[in-house]
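Removed: one protein chain of the complex. Kept in place: all other protein chains.
Going in written order, the chains are labelled A and B, and every chain counts its residues from 1.
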């Protein structure tokens, strides 16, 4: 990965990495070795005027130390609600039901109240959001926003904190950090602001970084810079990262594992390379094909996913993707497939790859289902099937 | 920067001398030295578009690509005369829109239509779908045709006229609203359709539907498309030719595949190599910095502050648009030739084999003729 700027690795980074190693060596009562964040069977339901929205349905994930896990989904997939639940920004209330547990390093976050969460936030878990303007205070200088935490958590003197702030800004590739600390957020460009929020996130050397669509609001050339910066810092500091995005392409070279969400559920999860090489869930396959290619001839007829993401007020029965799936059979309409490991497939899938489908892509059953649908011209759900729908 | 350097820009006549030199009536839309400026308060001026020359041929899809703030959407709106550009001219079907009265421009509007980025905001929330789609007909006194034409257009864009009859926009998804917008733009059977980021607000799975629909509509209605977008994959797929914009100027123009596979302008290279790819890792260099403010753009070449090849000359001279290969134009002092994306770029391109432009340059700089800067620009 290319370093976007000419800055030298800083002591901040080195210290942080050292701290983590020391903590690991101490080896105090950790649950499973290396599991940093465990999400177990999380449900979120909203009660609205029009009925119940089951936004997240039984999502389980594990994030190991130093790992980058990407959660990918379109709008309405529940990824945002899921992330907010993990962050503790959504809790149970009269309109909201939450179930399941979120455990961070032995602490059950989902049981903590706002005060308890505050102890973990910032110190252990840091956050980078889509719009840096919302996480920066518009009437405070950049420097003050960084030193505030340092003085609070690390009991640094004002002077040391200032020096550290400059150092942090340099480590995230901001030019002229001495000048930046005296500026206000509105004086910076979008990419520079995102660098500042990353600097603030790093100020307490967190062990987990939650990045919710960190580059969606940015231009493509800046997006590449920020993603590289995040990846670079992540590997240097040994942080774990949960990267939430709608764009499969941006996580291709920047994640260890990917979880694809659809209609509130994880429909496929796999090591990144394996997911791209051999997707099993038809939705993942369709998502990859729907992106216009950047090589090859132009005016290519794009593979279309018919219909649109389901209405979570009344999700389809059976497999949630069945109304849009080119392979759908009768079984898909009635029975919801469980999350099954790919290693059970005859071809022998990779460890850690699981999917939710009765007719997984790349199997004889899938080919047979496709043949049957093409023959009758429509899927079991009544969606028309043409030869061009998915490249065979 | 001084206003003199700012004014002189690429020359229109270069573009007229395109290689395959089609007949003049083949060009449906021609922008000459188009300038759009907005007041930015405190006496400052936003130089949104600073002298663009561009030709759109009948029946083609011209992609206009660039990052936010590069002036691509402003260019689209300037073509529509919404608002009228600050300077330069827009020739549509051989008529200079700048020279026409507002009423004459209005009379031409049915031939020149536009669809917008935000599908929800494009439709009046208080009106019903058939009224929205039929309104252009009513405006042009063809309200009687409404019941016949509107259902046809709705069917063409893939909507069932019976089912949308009593619906209002908020009852539809983004993709469907964009179909309604397209139907409204097509109901007057325009010649040119300007698409301003038509799919960037949509989910990936819906994007493809709309892109395919636009291709279908282009064939069915014989449209010429100007397709404005920041997503290079989308532009690459739909366009015949692509113009890359940076900070109010066009830096490269060429046939889609050639431009994407071997970009000539350093900015195009940066842009293309920044695309996250489905196939694998990044294809090349990652740049630094961001686009400067259009309130005070850099002197000379506007990309020089981020350009790895920049020299003193780039700060002094505004690079002229010139043909570096058949059909391929760039405005750069140091174009990168014969190098695919991902390969390291060789700087020090001093002797570029370019078409001599002296003759056409003299004619073309008429837009900036009042200032002497343009004349000293040509390399001998």
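The rule we apply is simple: a residue touches a chain if its C-beta (ideal position, glycine included) is under 8 Å from a C-beta of that chain, and two chains touch if they have at least 3 such contacts.
Just so we're on the same page, contacts and distances are computed from a predicted model.
Enquirer: From the names "Peptide/nickel transport system permease protein", "ABC-type transporter, integral membrane subunit", "2-oxoglutarate ferredoxin oxidoreductase subunit beta" or "2Fe-2S iron-sulfur cluster-binding protein", which one matches the UniProt record for the unseen chain?
Expert: The UniProt record for the chain left out of view names it "ABC-type transporter, integral membrane subunit".
Enquirer: Check the options B:82, B:99 or B:219 and report the residue that touches the missing chain.
Expert: Considering all chains, including the one not shown, the answer is B:82.
Enquirer: Among B:95, B:127 or B:148, which residue is in touch with the absent chain?
Expert: Of the listed residues, the one touching the omitted chain is B:127.
Enquirer: For the chain that's not shown, point to the residue among A:42, A:174 or A:204 touching it.
Expert: Of these options, the touching residue for the absent chain is A:204.
Enquirer: Please pick, from B:54, B:97 or B:114, the residue that touches the omitted chain in the full complex.
Expert: Residue touching the absent chain, from the options given: B:114.
Enquirer: If you put the missing chain back, which residues of chain B would it touch?
Expert: 77, 80, 82, 106-107, 109-110, 112-118, 120-127, 132, 135-136, 139-140, 158-160, 163-164, 167, 169-173, 176, 179, 181, 184-185, 188, 209
By our rule, only the chains that are shown with their structure count from here on.
Enquirer: Any idea how many Å lie between the Cα centroids of chain A and chain B?
Expert: One centre to the other, that is 34 Å.
Enquirer: Across the complex, what residues on chain A touch chain B?
Expert: Listed in rising order, the residues are 2, 4-5, 74-75, 173, 175, 189-192, 219-225, 227-228, 246-250, 252-253, 276, 286-288, 290-295, 297-306, 308-309, 324.
Enquirer: Using the touch definition up top, name the residues of chain B that touch chain A in the complex.
Expert: 67-68, 173, 175, 203-209, 211-212, 215, 230-234, 236-240, 256-257, 260-261, 270-272, 274-282, 285-291
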